[in-house]
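Quick one: the structure is below, and I'll ask about it shortly.
Only a single protein chain was left out; the remaining protein chains are all shown in position.
In this document, chain identifiers A, B and C correspond to the written order of the chains, with residue numbering beginning at 1 in each.
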Amino acid sequence: MAGIAHAGVSSEPSEPSVPSVPSVPSERTSGSGAIRLRRRASALLLAASALGVVAFGWPLFASRSSAVDLAHSGDAPWIFVILVPLLLCVIMAELADGELDAKAVALLGVLAACGAALRLPSGGVAGFEPVFFLLVPAGRVLGRGFGFVLGALTLFVSALLTGGVGPWLPFQMFGAAWIGFFAGCLPSLRGRAEIVMLAVYGAIAALAYGLALNLWFWPFAAGTGSSISFVPGAGLAENLRHFWAFHLTTSLGFDLPRAVFTALFLLVAGRPILGALRRVSRRAAFGVAVSFEPSLHSATQSEPQLETQPEPQSEPKPEAVS
Amino acid sequence: MSSPAARRLLHPGAWWVWAIALAATALRTTDPLLLGLIAVVVAFVVSARRTDAPWARSFGSFLRLGIIVIVIRVVFQMLFGVRVEGTTLFTIPSVTLPSWAAGVSLGGPVTAEALVDAACQGLRLAVVLLCFGAASSLCSPYRMLRALPSALYEAGVAITVALTFAPQAIIASRQVRDARRLRGRADRGVRAWAGSAMPVLEGALDRSVALAASMDARGYGRRGATPRHRRRLISGLMLLGLCLVAVGAYGLLDASAPAVLRLPSFIAGAIALTASLVISGRGVERTRYRPDPWRSPEWIVSLSGLAALAGIVMAAHNGAVLEPSVYPLTMPQLVPLASAGILAALLPAWFAPRPPTLVEPELGDRFEVAA
Amino acid sequence: MIRFDRVSFTYPGAATPTLVDVDFTVPEGELCLVVGETGSGKSTLLRAVNGLVPRFSGGLLTGTVTVGGRSTALVPPRELADVVGLVGQDPAAGFVTDMVEDELAHVMENLGVAPDVMRRRVEDVLDLLGLHELRNRPLSTLSGGQQQRVAIGAVLTAGPRVLVLDEPTSALDPAAAEEVLAALTRLVHDLGITVLVAEHRLERVVQYADSIVYVPGDGAPIVIGDPGKILAGSAVVPPIVELGRVAGWSPLPLSVRDARRAATELRERLQPFTPPLPSAPAHGEVVARVSDLHAGYGSVAALSGIDLEVRAGEVVALMGRNGAGKSTLLSHLVGLRAPQRGEVRVRGEEPHRLPARSVIRSVGLVPQDNGVLLYHDTVAAECVAADRDGDLAAGTTRAVLDRLVPGIDPRSHPRDLSEGQRLALALAIVLGAEPALVLLDEPTRGLDYGAKQRLITMLESLAAEGRAVVMATHDVEVVAAVAHRAVVLAEGEIVADGPARDVVVHSPVFAPQIAKVLAPETWMTVAEVSNALASTGEGH
Partner (left out) sequence: MRASRAGICAFVLVSVSLGLAVATAAGASASSGPCAAPIIGQARVVVVVDDGEGGPDHAVVTCVIVPRGTKGAQVLAARAAQLGTAVPSYAGSGLLCSIDSFPASQCAETGSGSYWANFSGTDGSWNYSTYNPFIRRVCDGDVEGWRYVVRGSGAAGDAQPRINAATVRPADAWGCSEPTSAPTVGSGAGDSGNTTGSAASGSTVDPSAPVDGSNPSATDPVSPDPTASDSSAAGVTSGASGASDAVQRDASGDVVLASDSQANSEGTASWWGAGLALVIILLLGGAAVFRSRRRA
């Protein structure tokens, strides 16, 4: 069922002559909210994300003396640094295809800007990652597709603003995108329970984010030949033990406070933020019926175009409009 | 020799080619001399050709980051490094972490060889980061967005909007913090910060609706959904690309996999994905206003970067020692070919056009304009 | 060119339709003015022209809207971009890019105009609107008038035949407004573009209008016709027309020029009377004293050597260009900034040293964008919070609000209120703590005549209570009506300070219409004149 599909603008066929049967009525949509996830898009998202997982966790899978083991060659591991942005681009293009209408784009831009602005003072230093404050509720209210794109864009924008475009950026983008995505997949609770759920999710997300990025940075930071660096082919358990030691000694100290911050903030400010987002998604009229009717006593030239969407379809999902 | 062209911004693509090529060069050696050369070359070019825009001031922080990386590597080596027999400098009392912390044992004798090795590895990573820092401080993000493929137009617009709006959001949050005082609340501290978030968000959201209306009225988003046949082609390409890339990844990770599965399939996959992007960008009647030109300075810059890469590759092929052994410690020598290539990457400092001096008001004026 | 054929429109979820049976036609090349109270559906009407209503807003639209022969039922707004150009209320909010030139080109990029054509059109528009020296400037550095002109240019480059503007000048100072209107008339006369303008400040626009669409609101039928005739019957009229009514002229004058022609006889009738002297309580105790105040941002000096005294019970109007330092002076008076040199004392205290809780008891500021004062999601919540902030008796703020504007639904979201209601809410929040000095920054922006009238009565009552009011404003009519003193700032210095009448009447820029008409006599408001005439009536 289409969140924005029937808001008129997005699903409008570009050629005027066709009366607006929504252009993709045949495809059942697996998403809702500001950006619709069609079946193909979500499939691609899944596949690409799987590859993304590999790009994050290759140290855990690498076999002995394979191309990536750092003792042998310098730049094989960096191939993943090239791969991830490509994946992101593909996903973006797929999600955007005919789905990112003016409303969604404007909302994306503005929210990404707010996220980046929140991030500017702290520079996203470990222990304080305000991006989630906005990302989680946004993904929750505006749907998983929107959450995914927003997560990626927010970090990209803040990197551009601070000139911090480094090899880590694509991975940060991917991580944040996943957080936004899963925020959109949370069960539909309401009231107090919802806030608590978001807070818990936020904490978990913050921890997972730190873990994932550390996993990527691990081989570069720890190199080889030390008891906390990755061991190609030594098996998952062995490597996990090493990684855990690395994570523990390097960054858990930052990740825990970050998780706590996020949870607290969401507990405190979660309700108003959700309210604001729901209000705007109402005012932007995501998924509201647009209908033209000929005036009763009008003899106008052109045949009156009926464009009424049957109500049940245009009834927006709670995520889209509360 | 000064820049022949008038003041203008170089095509961001050129800078990125230059920087990536230098990074790839750095990845091919642990010779501190070569790495040092790359670092200073990059720093020099940045100091010569960066603008005064906010993002252009970031190179310093990349330098700091580089130092941190080296320190981390050395410290890890001292604490966790496997003990290799060598000339011991000093010994750290060894501890063993509890089992829940993976029972790692810390400390032990620290050898000069191990330290030098770690430091060289760290230096290599630091220099790679420096190259990225150079690119991101030399390119205007707006220009980069203009170079985006047409398939990512929507995302590009969203980013442009964000880049434009972020400073205003900061100003707005400042005003809101002032307004808290007008309501008789404390105007600093975390609570003030959190409190100022809400009105800013509200204002931003309202603005987004107005913006969307204006974009709609100005013909944004006439692309619509892609027709089915092209849609199929694109999806096919994407699928193919993803599979190839997956195979490539497998080839990288599994030593027993045939070499064909490694780089070739990776490259093929990347090409397929890129092609899918290009195609899905097609058939959208949309044009670019005054796209950045690619003239001789762009060629010079990108080629000078590639020269460095070529130099070191050839040097390696001629059997020069690019990773001097640290056990026993040996004198790293100047590899003439590689060094020459790296020095060639200095050319942009003179041949890239000077950036225009942009009218960027102090935040104060912005405030006045905004207020 | 624009044809509304029995159009009615209902917002989704709304009980009553906003537009009922609208039926009119605007011929090509006319400048048509849309007038009406706030909330009467002007904006809805304008947005219906290019189909944003209902496609963007959702809702049910019956009847057909045809623009340049195309029905909005068949074509989405984005396909109409080359026919209709729509400029929203806040131009800055509609900007997509960051540079003037890119902004102008954006619409053409979307329409896929060929690069060489794009280049040419951009140059044309730059010249047409006098923007060429701004072409490489970041949009955020432009003044209000410049932004407004860029926003117009940004839709003009698509070569539309219809231009729709929603309150293009309401946020501008007189000079900037003149820039914009000059540009508009030029478009109408030179290019034959059809222009549809909604504007509260009739006194600025009406003389350029070829026809007027009057939207009475509440479902009453919409009237369209010749300006003179329409205004004769309309509730919202510029002062000059009021004067005409009072003096019983017909046809009603629309421009100062016409009025002056007709006014000779009126001036004679007013000869015997002298305008009432400023009723400022000259000897109220001094509430605020500013002495030799210097302030600035980095290198730029915002204020240099300001000396000012504000007495209890007087209303001081702070006038001057954008960026003349009005806002800066206010923020010093309320203690948001510490003076670089000199000192500011409110009731003997230095406001920037006081803790926030005690400041609000002596001085309160309603900022230009009063939205920044509102944090909560219902009016009721705002009021309660305000009581808590100033530890006042519960319900105080609400009481003040009801006195200012009765009958605001406590459950409504502050940002959904009309401009006037929001101003009232912000003012109530500030007044709750009963400050001796009340500061208002641009209170009249976006207010229609009714709301302005209410504001004026508010201010008068405040002054009557013995509070001192300082208001920074461009709105000369309000100044004329309520201010005792006028202070004119230019480049951070006070260039004029004195009784409002003396300062305002003789300035070519700040003189209200009545003064312009009746010069050299120093009448400022229709009220004064009508009182005088009434007394003549008794005289005979």
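Simple rule for what comes next: contacts are C-beta pairs under 8 Å (C-beta built on N, C-alpha and C of every residue); 3 or more make two chains touch, one makes a residue touch a chain.
What you see is a predicted model, and the numbers here were worked out from it, not measured in a lab.
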item: Among B:156, B:184, B:269 or B:332, residue touching the chain not depicted; value: B:332
item: Residue touching the undisplayed chain, where the options are B:10, B:24, B:119 or B:176; value: B:119
item: Missing-partner contacts on subunit B, residue numbers; value: 32-37, 39-41, 43-44, 46-48, 52, 57, 59-60, 63-64, 66-67, 70, 82-86, 108, 112-113, 116-117, 119-120, 123, 126, 130, 255, 318-321, 323-336, 339, 343, 346
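Rule of thumb we're sticking to: only the chains that are shown with their structure count from here on.
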item: Category of the chain touch graph - line, ring, star, complete, other; value: complete
item: Relative to subunit A, chain with the most remote C-alpha centre; value: C
item: A-C compared against B-C, more contacting pairs; value: B-C
item: Centroid spacing, where centroids are CA-atom means, of subunit A and subunit B in whole angstrom; value: 21
item: Subunit B and subunit C, separation of their C-alpha mean positions in angstrom; value: 47
item: Set of subunit A residues in contact with two or more other chains; value: 9, 12, 14, 102-103, 272, 276, 279
item: Per-residue multi-chain contacts in subunit C, two or more chains; value: 55-56, 77-79
item: Contacting residues of subunit B [partner subunit A, same complex]; value: 24, 27-28, 54-59, 61-62, 65, 69, 72-73, 76-77, 80-82, 84, 97, 101-105, 118, 121, 124-125, 128-129, 132-133, 135-137, 141, 144, 149, 151-155, 157-170, 173, 194, 197-198, 200-202, 204-209, 211-213, 215-216, 220-226, 235, 238-239, 241-242, 245-246, 248-249, 251-256, 262-263, 266, 270, 273-274, 276-277, 280-281
item: List of subunit A residues in touch with subunit B within their complex; value: 9-14, 23-24, 40, 44, 47-48, 51, 54-55, 58, 61-68, 74-76, 78-80, 82-83, 86-87, 89-90, 92-94, 96-98, 100-103, 105-114, 116-118, 120, 133-134, 149, 153-154, 156-157, 159-167, 220-223, 225-229, 233, 241-242, 244-245, 248-250, 265, 268-269, 272-273, 276-277, 279-280, 283-284
item: Residue ranges of subunit A touching subunit C (in the complex, touch as defined); value: 7-9, 12, 14, 16-17, 102-103, 272, 275-276, 279, 285, 288-298, 300, 302, 304-305, 307
